[in-house]
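Left out: one protein chain. Kept in place: all the others.
Here is subunit A:
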Amino acid sequence: MSVDQKIQPVEGLSMHSDAELAARAKAMEAILVEKGLIGSDAIDYMSSVYENEVGPQIGASIVAKAWTDPEFKERLLADATKACQELGFGGMQGEEMTVLENTPDVHHLVVCTLCSCYPWPVLGLPPNWYKYPAYRSRAVRDPRGVMEEFGLDLPDSVEVRVWDSSAELRYWVLPMRPAGTDGWTEEQLAELVTRDALIGVGDVTRPGV
């Protein structure tokens, strides 16, 4: 994939080319390596964790467990940090987590207007759109309009609750289990749960519905 296909509008406006940014990062890395402040193995390790291990599939598996285990769901909503710890998930940028339950009457949406706070241990690193100005500016003012752009059209009868992550508390969404999935295994259910649903810009639907 070329760089041009990956970039978003904000990146197309950048004053610096990808080559310039790569050169700056290399220069910084070289100085940090020479000063003994960073290891090449540390770079490989950390990037690999977020590329291969920690991502939205973790949040999806927790949601699937909550859908199939009412007692776990109760613990998750009461203290998400502790409930996630039971399953071995938690840590950096998710030291304290709160899970918000969607119902037929209430829909939650998560944003960080001031920077890009995001529950890393269960969703991984945030997608670019979550970090760029359009989402951060509009999610608190026009959440219904933003969700429509993601294909989620909520009637006015559903209350929208936006959560702006301004402290070291991290929020994410427990979507509603779609109808017609009785008897599905946790693994089957987890595959339905998207990153967008865990942020609240999307919903979970059964394939073909």
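Simple rule for what comes next: a contact is a pair of C-beta atoms (placed from the backbone, for glycine too) under 8 Å apart; a residue touches a chain by one contact, two chains touch by 3 or more; residues count from 1.
The working rule: contacts and distances are computed from a predicted model.
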(request) Refer to UniProt and select, among "Fumarate reductase/succinate dehydrogenase flavoprotein subunit", "Phosphate transport system permease protein PstA", "Nitrile hydratase subunit beta" or "NADH-quinone oxidoreductase subunit J", the name of the complex member that is left out. (result) "Nitrile hydratase subunit beta"
(request) Could you please point out the subunit A residues that touch the chain left off the display? (result) 1, 3, 6-11, 13-16, 18-47, 49-51, 54-55, 90-96, 113-116, 121, 124-125, 127-129, 131-138, 140-146, 149-150, 156-169, 196, 201
